[in-house]
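One protein chain omitted, others in place.
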Amino acid sequence: MHRHLSEEDAAFKEKIREFFTTAIPEEIRTKAKEGRELTKEDIVTSQRILNEHGYAVPHWPVEYGGQDWTELQRHIWRDEMQAAGVPQPLPFNASMVGPVIAAFGSKELKDRFLPKTASLDIWWCQGFSEPDAGSDLAGLRTTAVKDGEDWIVNGQKTWTTLGQYADWIFALVRTNPEAPKKQQGISFLLIDMTTPGIEVRPIKLIDGGREVNEVFFDNVRVPGDQLVGEENAGWSYAKFLLGNERVGVAPVGMIKRWLAEAKEYAAQVKQGEGVVLDDPLVAARIAELEAEAMALELTVLRVAGNSKDGRPDPASSILKLRGSQLEQDTLELITDIAGPMSLMWSEADGGPVPVWATVSTPRYLNFRKASIYGGSNEVQRGIISGTILGLKG
Amino acid sequence: MHRHLSEEDAAFKEKIREFFTTAIPEEIRTKAKEGRELTKEDIVTSQRILNEHGYAVPHWPVEYGGQDWTELQRHIWRDEMQAAGVPQPLPFNASMVGPVIAAFGSKELKDRFLPKTASLDIWWCQGFSEPDAGSDLAGLRTTAVKDGEDWIVNGQKTWTTLGQYADWIFALVRTNPEAPKKQQGISFLLIDMTTPGIEVRPIKLIDGGREVNEVFFDNVRVPGDQLVGEENAGWSYAKFLLGNERVGVAPVGMIKRWLAEAKEYAAQVKQGEGVVLDDPLVAARIAELEAEAMALELTVLRVAGNSKDGRPDPASSILKLRGSQLEQDTLELITDIAGPMSLMWSEADGGPVPVWATVSTPRYLNFRKASIYGGSNEVQRGIISGTILGLKG
Amino acid sequence: MDFTIDTEQKALRDAVRELAGSLADNAPSTGDVPVGPNEHDEKAWSALAEMGVLGLTVPEELGGMGATPVELMLAAQELGKARVQSALPEAVLAAALLAELGTEEQKALLEGVSAGETLIVPALHEPMCSFSLQAHDVTATESGDGWALSGTKAPVRYAAAADRLLVTARAGEQTGVFLIEGAQAEGDVVTFDGASAQLVGSLDGAADALQRAVNVATVALLAEALGAMEGALAMTTEYLKSRKQFGVPIMTFQTLTQRAADMYVSVELARSAVQFAAMVAAEDPGATDHIRRARVVVGKAGRHVGQEAIQLHGGIGMTAEYAVGHYTTRLTAIEHTLGDTRQTIGELARTVRDHGAVDVFA
Partner (left out) sequence: MDFTIDTEQKALRDAVRELAGSLADNAPSTGDVPVGPNEHDEKAWSALAEMGVLGLTVPEELGGMGATPVELMLAAQELGKARVQSALPEAVLAAALLAELGTEEQKALLEGVSAGETLIVPALHEPMCSFSLQAHDVTATESGDGWALSGTKAPVRYAAAADRLLVTARAGEQTGVFLIEGAQAEGDVVTFDGASAQLVGSLDGAADALQRAVNVATVALLAEALGAMEGALAMTTEYLKSRKQFGVPIMTFQTLTQRAADMYVSVELARSAVQFAAMVAAEDPGATDHIRRARVVVGKAGRHVGQEAIQLHGGIGMTAEYAVGHYTTRLTAIEHTLGDTRQTIGELARTVRDHGAVDVFA
């Protein structure tokens, strides 16, 4: 038990920080830091640069662009990336469908999809949730029926993040409605978004942004070789994916950056004879959040090290649960620091009110999703109480 | 809608404050304010004085010692009583069994018990909870079987507060085990604690105090004329009683006194060059609690006014829920103000560490009960979600 | 203390409720629904004027209804519940200032204000400054028989639609209130470069009058927040009853219903605080500490209820086409209008030594 970084890891940290802060265009990183919406091009540009240097999908198998890093190195990579404001590699590609194809796909599927998934030549979106299957994901109703070698897909997916940019969708579909349990009879399909019969409808969120969509399938024909793994075994791949998601999403580096930014902001906004950061209540709130973020980061380091056989430790639910709470608390704090300026909503530059302040409220509102999407906090508590504590309802 | 006190009410407030701060021995009030344990004699002395002046049971029928007061006047009475550190009239007598006998008892029972209940010539204790019937009170198992005109009682009660002082106990007993619902078949009996077959065993609490007991009944013979109201109708009397309790227990006056005391303490304990009250975090915490206590007091005034037909507004669950939380928060604050002094546990006077500080931790621990006894906060939330919001599980 | 409302007040409340409902029904609720701070809506504003809502707290002799903050509260609560955002709190603040400090000529504007013909809003906030009644970087200098203003105010809600602004500006060590006509606004930003303005009242009297006007406007804000919380709670309980997951209504999940109960507790405590604030302001608009306590209670309740309303809805609560998130948006904005919970707690903290227990009757 020791906390110092080995010389090797310290050098790794230096190298990677240097890379993130020089190789990725500053304009993109600044936009990300200010909390503005990134364009598709921003995200693609950034991921291509990362991928060219082997930094897009380090947790993948080495033969498909991964790195033989330790858990600690992966943490440093994530942490420095978030600290530098580098957009994360698109999670649907890097953390979701990629690892599933790598773990359960055939050699053909891997060769066909993984390179373009890493380079973001294919932009993936996720087709899991449905209007009546949210927390109860296994209650999904979108069907795929065999027609020769193909599948015919009908139904509706929702909450499909950035579906408007997507080239492909990975979807859970019901292939055996007769299965005795609803978790059985689900398969994992890869579907080209340009296939006839697919329609994408945007859902506007309360912050005004368009980041999620409904996706409708009307007799969509999907070639049989786009099934991942076994027929009717999709639920176990989905669980694998969701578990990875929990580990991947703990946004510690981002929370730390936000807190550092919050201090800069609070040191600029005037209050009385001084600035907001002089207010002991604000400084105390920051100190508390810093301590809590530290505990979260340490838990990431400790729990990630515990993962076994590629299956995430159920304790990773802590990361999702607490990570989303700290994100939300920090954005709430920034909105409070913005004070009356938070009443303006604008991404326009150059006015007397800085962008960080005029996006503070929509950003705060947007991140209310953090405790809902990707397995709500209630679901995470259920995993903890059921799987870890053995409390069965 | 207006907030000023009528001249009459203002005069009432003056009169009653004058009474509490002069007629009740200062020694008793000081002990109560310091959070020390009161003796039986202290409580009896105080209630006798109150009763002699018509101030012990103002919410009872006038013919049995009540007062024809408005809800507002009752609030002023409670508030000034708590502010002055006057021990509340024993709740088992004044708020529990008294109103039940007054509402549902025969003329004989009223004449026999109410005067001595008001004067505390009879000290009552409560026999409701059982080891396996806490939140699920209706699951109680203590039985009463008819034997001629008498009842024979067998079973066990628990959490009987101050049972060691009690002359009589009012108990819920199962008189019809065959009833189709467990809420049916329960009766409300009055039992002399000196009856053969009753044994009282103390339960020590984590603060070291003895305030609750187990009470065992072994073939205890209870005369038939000690049944309140109808046989097998005890559950509705119990609900009436528990509703009254919720209204009665909102300890607003006490919370306000504690907060005022907390400020005095914080202005005395040195920290750095100044005192603890100079710490903006402490002052802010006090300001917040004062605002929350104000909202609670206003809600007491508003909701008490809404009660209909003597049945408490279900909104009175707010008072129990929030009242206990604020009690606990305030005592937590006082323990924090005591700081290292809270590590000593003592009621001994005259040392260099004041009694308020050396009782702060046991008092804080003792009041963890506030959210458990008398219908836990989970039960109160259940009442709110079920009865008020119509959310049926 | 009496929390009951009389027949006339009930009639006002019912009338506003009906109006607010019809205004809400006219707003788009599918497709590209507007989000965030609203634009001034002339039609809705006229309808409110017609009902007398805009002149509620304006004295009768100045063309208003001569009612009290209690009536204002009843109206604002209904608007909040129906999600009708408007410049009402801002207009109330401006009217209170003019009625207290204005010359005869300035007071004469109030008739148009009550009638919805003249929109006057305050310009208090400055960029990179937390909320303050003192102006920071906007200055006023004497110029002829008037004053000249310089500096930037932002955000000034409804600036673009306003006929006149009441601007706080520094004159030496003091802050005065200035009436200005025809200021140029870019969105919510108003920049002055020697713009000519009238001083309203005196420099000496401005601070206290401003605090009183803020207190009355705060009653309107807190009441609107109360209405929003009521709406959010009602939608949430409705959703818990109707929505199914795992084959059963989600109200069978106790963790959700217990949290709905906590929301109810927050709403009811806020209700008491809001009604009290209105009664206090009706008696003495200068009773700042009580109003501040109410702001703290409502601010915390609004955050709790707004956040939980979305969480208990799940994803649907995040969408613009569904109303519940708009309540949360408005609650967040109200919390940052004319002060906020953080600053208010700090101000109350500075006065905790000045009293023993808080006395709601004094």
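The first chain written gets the first letter, and so on, giving A, B and C; residue counts start at 1 in each chain.
Convention: contacts are C-beta pairs under 8 Å (C-beta built on N, C-alpha and C of every residue); 3 or more make two chains touch, one makes a residue touch a chain.
Just so we're clear, the structure is a prediction, and the values are computed from it rather than from any experiment.
For the chain left out of this panel, the touching residue among B:Gly54, B:Gly139, B:Gly224 or B:Gly390 is B:Gly139.
For the options B:Val282, B:Ala304, B:Leu326 or B:Val355, the residue in contact with the chain missing from this view is B:Val282. Take chain B: the residues that touch the chain left off the picture are 129, 132, 134-136, 139, 158-159, 203-208, 212, 268-272, 276, 279, 281-282, 328, 332, 335-336, 338-346, 351-354, 361-362, 364-365, 368-369, 371-373, 376-378, 381. Annotation for chain A: contacts to the undisplayed chain at residues 1-5, 10, 13, 72, 83, 256-257, 259-260, 263, 267, 277, 280, 283-284, 286-288, 290-299, 301-303, 305, 315, 318, 321-322, 378, 380-382, 384-386, 388-393.
Touching residues on chain C toward the chain that is not drawn are 253-255, 258.
In this text, only the chains that are shown with their structure count from here on.
The most distant chain from chain A, with centres taken as the mean of CA atoms, is B.
Computed centre separation for the pair chain A/chain C is 37 angstrom, with centres defined by C-alpha atoms.
Centre-to-centre, using mean CA coordinates, chain B is 40 Å away from chain C.
The centroid of the Cα atoms in chain A and the matching centroid in chain B are 51 Å apart. Looking at chain A, residues 281 sit in touch with two or more other chains. Multi-chain contact residues of chain C (touching two or more other chains): 345-346.
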